[in-house]
Structure formats: C-alpha cells, structure tokens
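Here the structure is laid out as structure tokens; the discussion comes afterwards.
Shown here: the complex without one of its protein chains, the others still in place.
Here is chain A:
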Amino acid sequence: MSTALVANGFPEEEVRSRARLGAAAVFPAESGYGNGLLGAGPAPYAPDRDDDLERIRIVPPVFMPERLKKLIDLGREPLYSDVELETVIGGFTSRLPLYVSAFGSTQVASHHLGEAVGRQAARLGVPLVIGENVVPVNGYRDADGAGVTPLLGRIAAYAEAADDEHGGVALQQSTEDADAEVWNLVYSDPVSEPLLATGRLAFELKVGQGAKPGLGGLTVLDRDTAGRVAEQYATDEVFGADSDRVLRASSPGTFTEEILRQQVRLMRNNFPRVKVWVKLHPGRDVALAAATAWAAGADAVTVDGAEGGTAWAPTGFLSHVGLPLADCLRRVGRKDRCLLASGRMWEGTRAVKALALGARAVGLGRAALLAVDEDREAGLRRLAEAFALETRMLTSAVGKYHVNALDPEDLLLPAAWRMSPATSGAA
C-alpha cells in the first residue's frame, strides 16, 4: 500500500483489496472455502443503513422468460458470463456501464495520479471525466510551451492508451475555467484531435457537485499558489492569518432553467464535434434540471448524489445537505435518455441498483483514485474486473443478459417509493 491518501467514511480497505486481488475479492477469502459457515451474515464492510440505495434489495424472480430467450439464442443454458456489459455512455461506446468521475484541481487528483487513472480507464475502454479548475490553477502549458501540464497530460495519456472505438474523455469547465476558455483551448489543440476525430471528446457543463450542493469548489492552497490565482478566485483565511494555507473558493455559478437551456445550446453551437454532458448536484429540482438539459440536447446528464465527492467540503455539508443518490434517481425516474449516477460507487450491487433505477452507467470517483493509489499500473483494472464480475452475476440472477435491461422490477423498493414508468426525457 502506497501513499497517505485516505477516504474517511468510504470502504477504503475493500476498494484497496479489490485493487490488489481483482475478481477474487468479490468472494469471501478463498482460505475459508469448505470450512467456514457462510450465510447471510454481516459483510465485512457495513454499509450505511440509512442509505436507501443500500437498503434496496435485488430480487431475482423464479420464472425468467428473458433467460429462455437467451437460451434459445445461444442453444445452450446461459451463464452469467453471457451478460453483455457494453453500452453507450453520453455518445461514447463503453465496454462497461462505468466511467471515471471528475476530480479536478484537488491535490489528490493532480499530477501523476490523474494520468495513471486516465491510462487505466483508457485501457478498460471506459470514459474518463476530467474535472474543472485544472487550467486556472495548474496552467494550460508549461511556461516554455513545450511541457505537459495536468490537463493536456491527462488527455494525451488517455488517447495514447485507448483503442479507437471505446471510451472517451469528458472535460468540465467551471465559471472560472470559462475565463481561461478551457473548452476553446482544448477544442483546437492538436492533443485533442485523435479523440475528436473518433467522436470521443465531450464537454461537461458542471452545474454542481454532490459533496457541496449549492456551493462552488473549495480547495486548500498554500499562500504562494493562492497569490498566483488571486485574479480568478476568492480566498478565505479560515485557517487564521498565521497559517501558510488559505481556502480557495470557486463561485458555484448561477443557473435558471433558461440559463441551463441556453448554455447547453451554446455548447452544441460552438463545439459541434463534441458530445455535451451536464453534471447536476443533488438539488431538490433535479428532475426538472435533468429534463431541461436533455430537452436542450445534452447527450448525458450526470447526477452526483450527496454521498459523492473527492473534494474537500465542510463537514456539515457531508452529513446534512443534498439529496442522497437514491432520492435523485427516484425523482428523475426512468427516462429514455442517458442518465449517469455517481455517489459512493465502488462495487456491483450498488451499481446494479442504480442502473435498475434508470442510470445508464455509474461513476467511480474516490474508488478509482484509491485503486490507482494502491497500484498505478493495474489497480483500477482489477477494481473494474471485480465490478464486471459482480454486475454480470447480478444481472443474470434476475434473468437478464444485457445490463441495459435492468429495471425497477428487479428491486425490492422501500414501500413509499413509486417509480414512474419509462417516458421520454422531455416530460
């Protein structure tokens, strides 16, 4: 195990174990096989029982007409390994219903960890979201123009490691990024051309994030760095005047229905070669916001539940502010549009529940960082292998053989829930 990266309140040990062991970590320790009494006892990691997504159970039926169809199709009894996981995520073809969520200028995501995550995501053939505020904080190019800074490095690392068909990169731009014109810079940079030419670049409009709904990005900077970005960001001396560190605060940006609609349309107008993604915080009007984005032409809408976030947030926000992911999914309902879900994702059961509730794919944030921190070369790949095995097993258990076929009927929902049937996103 390598660095001092810690993730409180997150199943860090389980994620690190999967990053080391891969699919084997889906099961109890091999050494216990044949002598331990294994039943429905408590799992080693105790999930939050107040979290509806954890309380929901996946409920296989006895009769499985879809399995019969697959049996006829194959001419033999289907197995879990026959489940297809490839899907379309925001206009990209992905090998798994999985993408790597954004982490931006936050210290944990800068430098080589970010590039290693990108390389592994590319080899997996799953999309990568690159976070906001990378350019204003870290710069676009080195001073001599030749070197590679985090943003270009991450795009280049991804493009080099990917095949030409799978995955893609979605790049965020915040209000402060708009000053640095990140999208314009990237749109015409030669580094982006391999992705643009294969339709695998998206721009993600960040409306908000799960860990701090209603607030902009917050990071801690040393005074020197803060001085460099003083024209773009407000800073706050929350650590006292003698501290050598300050709080850097981004503005959250102002949105109304019309502002969101027009920003999406402007993205389509100005950058016709990219896909348009929109990331929403878990606001109480998340269903209206998602419908507005889709109606304006967004290829994907990401909902980041209140349990999400790699970044630094006030502790009060983490416990008390924003809708849990389960509530977001319930409010948005199943739509015939690409909905992406993030928030404490790391393994198959939570993901399968989110997919059955209407998400097309789930985002790995902290889990991806921890996995790559555990093993720079293969940590994320092994975590994804474990995820894929679990997802295939769970999907086949409910008698389905494509991950897109998961449905609320596959879940035992809390009594108060009433899922709306699939409708068009413009509702």
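Operating definition for what follows: a residue touches a chain if its C-beta (ideal position, glycine included) is under 8 Å from a C-beta of that chain, and two chains touch if they have at least 3 such contacts; residues count from 1.
Definition applied: contacts and distances are computed from a predicted model.
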{"item": "Per UniProt record, name of the chain withheld from view [\"Diguanylate cyclase\", \"Putative tricarboxylic transport membrane protein\", \"Asparagine synthetase A\" or \"Sugar ABC transporter permease YjfF\"]", "value": "\"Asparagine synthetase A\""}
{"item": "Sole residue of A:E13, A:D73, A:D164 or A:E181 that reaches the chain not shown, by the stated touch rule", "value": "A:E181"}
{"item": "Per the touch definition above, residue among A:P65, A:G240, A:P272 or A:G316 touching the missing chain", "value": "A:P272"}
{"item": "For chain A, the residues touching the chain missing from this view", "value": "173, 175-176, 178-179, 181, 184-185, 187-188, 190, 193, 205, 231, 251, 253-255, 258-259, 261-272, 296-297"}
